[in-house]
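Here the complex is missing one protein chain, while the rest keep their positions.
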Amino acid sequence: MSEAAINDFVIKLANVNGTGSASANGLLMKAIFRMGVPVVGKNVFPSNIQGLPTWYEIRVTEKGYRGRSGDVHFIVAMNAETYERDLAELSPGGVLLYDNTWPRPHFLTRPDIQVLGVPFARLCNDAFKAARSRILMKNMAYVGTVAALLNLDLDVIHQLVREMFSTKPKLIDLNLQAIALGYDYAKEHFDCPLPFSVQSRDNTAGKVMIDGNTAAGLGCVYAGATFGAWYPITPSTSLMDAFAKYCDQLRVDVDTDLHKYCIIQAEDELAAAGMIIGAAWNGARSFTPTSGPGISLMSEFIGFAYYAEIPMVLFDIQRVGPSTGMPTRTQQCDIQLCAYASHGDTRHLLLFPADPGECFEMAVQAHDLAERFQTPVFVLSDIDIGMNDWMVDELTWDDSYQPDRGKLLSTEELEKIEKFHRYLDVDGDHIPYRTLPGTHPKGAYFTRGSGHNKFGGYTEDGQAYKEVVDRLRAKWHSAASKVPAPVISPSKKKACCGIISVGSCDGAVLEARDRLEAEGLHLDYMRIRGFPFSDEVEQFVADHDEIFVVEQNRDAQLMGLLLLETDVPREKLIPILHYSGEPLDYQFVYSALQEAARVRKIA
Amino acid sequence: MSEAAINDFVIKLANVNGTGSASANGLLMKAIFRMGVPVVGKNVFPSNIQGLPTWYEIRVTEKGYRGRSGDVHFIVAMNAETYERDLAELSPGGVLLYDNTWPRPHFLTRPDIQVLGVPFARLCNDAFKAARSRILMKNMAYVGTVAALLNLDLDVIHQLVREMFSTKPKLIDLNLQAIALGYDYAKEHFDCPLPFSVQSRDNTAGKVMIDGNTAAGLGCVYAGATFGAWYPITPSTSLMDAFAKYCDQLRVDVDTDLHKYCIIQAEDELAAAGMIIGAAWNGARSFTPTSGPGISLMSEFIGFAYYAEIPMVLFDIQRVGPSTGMPTRTQQCDIQLCAYASHGDTRHLLLFPADPGECFEMAVQAHDLAERFQTPVFVLSDIDIGMNDWMVDELTWDDSYQPDRGKLLSTEELEKIEKFHRYLDVDGDHIPYRTLPGTHPKGAYFTRGSGHNKFGGYTEDGQAYKEVVDRLRAKWHSAASKVPAPVISPSKKKACCGIISVGSCDGAVLEARDRLEAEGLHLDYMRIRGFPFSDEVEQFVADHDEIFVVEQNRDAQLMGLLLLETDVPREKLIPILHYSGEPLDYQFVYSALQEAARVRKIA
Amino acid sequence: MTSFTKPHIRRKNEPVNKLGLVRADYDGAMSTLCAGCGHDSVTASMARAFFELSIEPHRAVKVSGIGCSSKTTAYFLREAHGNNTVHGRMPSVATGAVAANSALTYIGVSGDGDSLSIGLGQFVHAMRRNVNMLYVLENNGVYGLTKGQFSASADLGSLAKRGAPNEMPPIDPVSLALSVGATFVARGFSGDREQLVPLIKAGLKHKGFGLIDVISPCVSFNDHKGSTKSYAHTYQYYHKAVHADYVAPSKDIKVCYDEGEIMPVEMHDGGVIRLRKLEKGFDPRDRAAAMSALANAQKNDEILTGLLHIDETHPDMHALNKMEDRPLNEIPYAELNPGAAKLHDLQKGFR
Partner (left out) sequence: MTSFTKPHIRRKNEPVNKLGLVRADYDGAMSTLCAGCGHDSVTASMARAFFELSIEPHRAVKVSGIGCSSKTTAYFLREAHGNNTVHGRMPSVATGAVAANSALTYIGVSGDGDSLSIGLGQFVHAMRRNVNMLYVLENNGVYGLTKGQFSASADLGSLAKRGAPNEMPPIDPVSLALSVGATFVARGFSGDREQLVPLIKAGLKHKGFGLIDVISPCVSFNDHKGSTKSYAHTYQYYHKAVHADYVAPSKDIKVCYDEGEIMPVEMHDGGVIRLRKLEKGFDPRDRAAAMSALANAQKNDEILTGLLHIDETHPDMHALNKMEDRPLNEIPYAELNPGAAKLHDLQKGFR
């Protein structure tokens, strides 16, 4: 637990969903960001449309930490139903703000916190006529109160309101009025600002606030993907929404209104998988965003793409499984499934972005790798990365980039060669050449998921069959050096032990590691970014005596891959597992590492 | 390679499918079996209906070995298309029998074998009028020739023909005539019998010849399953056919013609999975037979059954994957998929029968375990076990058996309890009680694949969610001692090394082990029969320095499970992999073990 | 089974049904849908139908897929088992459940997304099998739970909330059902409980698969101007063809037969569905007639509602499979176990 301080505290807003709170909360976060102070925002929302508890947590972190902290210093408790729980979560010395319009019969409180009441409902009922406004404006009213209490820059807030409603200018004044209501009430009744508050800095220059799904959608645009198929599923929907938005903006001919892309809302995930396979087979870069249940449903097709060697790019925005699970909560629970999805001997390429910046980059890499290796490639994101706004370096682009279309024979090349065989390892690199329909009569071949020999012919012969699947395994293995390399962050002093982690665990792990380091526990850290594992991964496990594997699932799935695919002995690996569905916080990792180090007697 | 001898040789019949050869070949095998000499039969057929190569291999083995040997001493080469390949496969000193009706322009032969020609087509064309008879009777004609050459008991053969055509008595004489044609021709032209031939013994008493799918279907009848749903897929179809046949025979009221069972041909595998889940949820023992592609398609539902804790019995008759693969060839390639099928953290119970006898037993156990643990249970058979006739001990039944319905509350029990909570661990054994619809108002609960707490209520609370999935993991683990225990077959002398294998590998492994033992290489052998692994498995791996893991897939999937779920260090495990799709033969295992032992310098 | 957890609070003079239960005894958990969602009205109608039919709550079974609509099975009949399965696959789970115990009353609740896209195959095949259940399709033309994408039932030209028109032909569950031989096909509107409750009752009593396509507006994503699945549009265009009401078996049934406008259809339980013809000359027992009535209504931009087709003669799944009346899950093991001696006999053919 850590004390709240200037530019270093956590505010949590407890709301009911469907009441318009999300944009108000986003506005608060953006205001702090624009004041030059780094923020970490987590939106925890229910799996329905209206009426259930939702939370928005904003960590203000001058040092620019990227994970949750685990503390809550300031709660805006707008939801009576979760009030008790919200109250309990508040750190000692914290502040609770609530709507005191109606007296509460059994009002719970704690002696170690400060409670502030503002009659938001009454203020809004008095000020606004329309029923809908009265509900919506309560949110803006607490924004005003919070702004006063945290010393937020009102100009910044007003500017944000104007941008937010630029298309509905009538609403600007209404919202500004509501903000003023809350602001003025606070100034009048409370000591403003609180001891912890925000002071302007210049720590967010060159940064943007973006969510991973938007970044990945944008990445697909830059990758030159022209076809996307999907079936709506939380939390992957916004990825396709982003792709559609940017295509609409960038790829529609202004004169003719004609599109240079095609997006299809499929009838289900099986169909979405089939469509992107069809399009990729026919030479259009394609992708599908989905989540766990979608991967289960696509399993048969994934095996087909693997065996028939068709590029396939899948974004799995992971949510809490198994089954429908908690669709709006985060986990990293599809790692094992994606690594080996489908029946028979199958193995795939995985990319693990840790933030929206990497979602953008890896979206591009996924397309390159899928075409280079003619195989399914999974980008394993999650709700935390995908749907929360993260502060990251502004995305950049290298204008010299050219898509790697892999070993694709052109009409001219086909013209030259004697005879084309689809599955022949001509170059000894385990990757055969492919051709597109329509390019040349010589290029024709028959794609099938049934037994085929290296020439592409149907076979039921054991040796001919083996030859192809043996090459497939070798091809998969050769991708180890081509998937994104792990990021290794050595400890300041030489360390005998290490941490391995992945994806959205990164911020919390880095922070926990730094804090432990400050206390004298030195740990090297490797974040895995690709599968199959490269030599660096092997080296890291070889170089350390004990390795903590931090991940967000129950069954230690990443650790499982390490056991299966590297030479690491089991005794070296110590799982640290978080799977409640909330984004990981550094305190969890810190305590777990500390405890594990104690038990294992690591210096 | 081993020499052919009396009651110890292999005959292979190469045919074209759709020409009626299968029943002729089965007749040959049955005749030898009835003469009291053990046989091993393997039918290798194509994935079409008519016109492609098919082989039937009969190993005559007085000692009662259960696997293939790898030799071929006698080939009946009825298929000109595979003639070259068949010829090459023959062991030196072997005999090739072919149809010499038409002269072959470029007749291939080998100096080290004996070639016998019989004009089967001409004999049959002369003897029979109908076009169809002329084709079919060629098969019976070579049966006659083979009978003469191998000294088979004609009375036994005649009796088999009479039984075979008991419903179409007109065909009996026709077939006997054809047999006589071939028999007489052989007697007249060749030295009969061959040096290797069959002599009557009494080694098959108490045995039956049965295929695994039939045995499993029968097992489901004895388990008291009343509902089955399926979607046709090779090689699982005959399992449901058998269940249907026995139900029709045993469970139809003679007076009313009404059924005590229900079988539904579903519209696909997803639907089949849903149906058996619905029926099991509602208290009828149910099951579905399928193969790899079906498991892929059922993945989402499997996770639902796991998380909602609904009994589910699946038979996966494995075939060569990935994708459509070689649907009529055998592999053990779905082990990993079935162990962890579905997204999110999921883990299942697996049973591994090694022969039709165990298919029968494990079909019953699967139903007991599924209800006891309220979870999916997979019986992992394969084409070799499922579709070939195996010689096994006559199936027996203990009349005192009662189904284990698990923790299912009756109306009376519900009447007594205060309040029922579906997912509460009342007894501390990790297994909650369940209720059936319609039994009692108190028993009602809401089944869902979305987040639920231990009371069965909807939740999005991380801790409440974790409590349930932690129990699920503990429940799964507690099944280790309840799934069938491994069969451990110690070497004659104390051995430092061992073999681990599974399912249809058993016969070949045992034979290879015995032969190596005779040469002084001592190896203990454990055949795994259930997953999660029991303490015996842990003990076996702990007790041995090096362990050869013999299995039929490319990616060492069983070895993978050992790495993931036991403490065995990787260096101990040496994979021996066979995945050409042909049933495993002992020579393959023998050579691989010998070679591995040499490399590893094992005494 | 006669024991009940007694209802807790009961208002004075509150109407009770034949079981002595009040309407509130058919309630469930509190709804978490949006205020004004059509689905909540349908829930109320379903609860009322069960109440009026005096079905013991615990002798009913509720099944559903995934979606706002599918959630509603939690919001009525708290004393009935519910099975909220996976997206689009409720029909198969229902089929298995019905197969296991034919003695209960089954109601399935689904949405247009759940039934017409991911679940289309299962939906059609459950109709083809004539599984004995009532299937209520709460049709709002959108995916509510995933926030407003068009579903396959969105009408040509219907506008999305953001203004884009749908340009693909809709899949009309009623036409589809007729084309694949469903035996009870009706359409209702969440806003008209007077019509809907009797339809649900009739559907529950129909022996075989009953489909009620209920237009049930989504206030959050598809209730704006230009949407053809809005309350306003539905009120304006809907048209009642046949009013159906179920009358339980009793001596008086025959008396009804004479009334001019009333056409009786006898049910398997001895009860009767009374059809009040609103459209002249339309006979819902004639499938071809239903199809052409539907085609005509479409031409006139009318939303035809009521009981559009009924066929009480086609055997249901149990009859097709020649199953005995006793539920599968009640057959004692002793009757299912052929025994050791029989096993020996059976294996004679394997020697």
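Labels for the chains are A, B and C, by order of writing; each one numbers its residues from 1.
To be clear about the criterion, a contact is a pair of C-beta atoms (placed from the backbone, for glycine too) under 8 Å apart; a residue touches a chain by one contact, two chains touch by 3 or more.
Predicted model only: the values in this text are computed from it and were never measured.
Partners of the chain left out, restricted to shown chains and counted across the full complex, are A, B, C. When the missing chain is restored to the complex, the residue among A:120, A:301 or A:590 that touches it is A:301. Across A:109, A:282, A:463 or A:591, the single residue that touches the chain missing here is A:282. Of the residues in chain A, those that touch the hidden partner chain are 33-34, 207-210, 218, 221-222, 224, 226-227, 229, 246, 250-253, 256-264, 266-268, 270-284, 286, 300-301, 304, 394-399, 401-403, 411, 415, 435-450, 458.
The chain not shown here touches chain B at positions 18, 47-52, 231-234, 237, 265, 267-269, 293, 323-324. In the full complex, chain C contacts the hidden chain through residues 117-121, 124-125, 128-130, 152, 167-169, 171-172, 175-176, 178-181, 288, 291-292, 295, 299, 314-315, 320.
Just so we're on the same page, only the chains that are shown with their structure count from here on.
In whole angstrom, the spacing between the mean C-alpha positions of chain A and chain B is 44.
Looking at chain A, residues 47, 52, 293, 323-324 sit in touch with two or more other chains.
Residues of chain C in contact with at least two other chains: 86.
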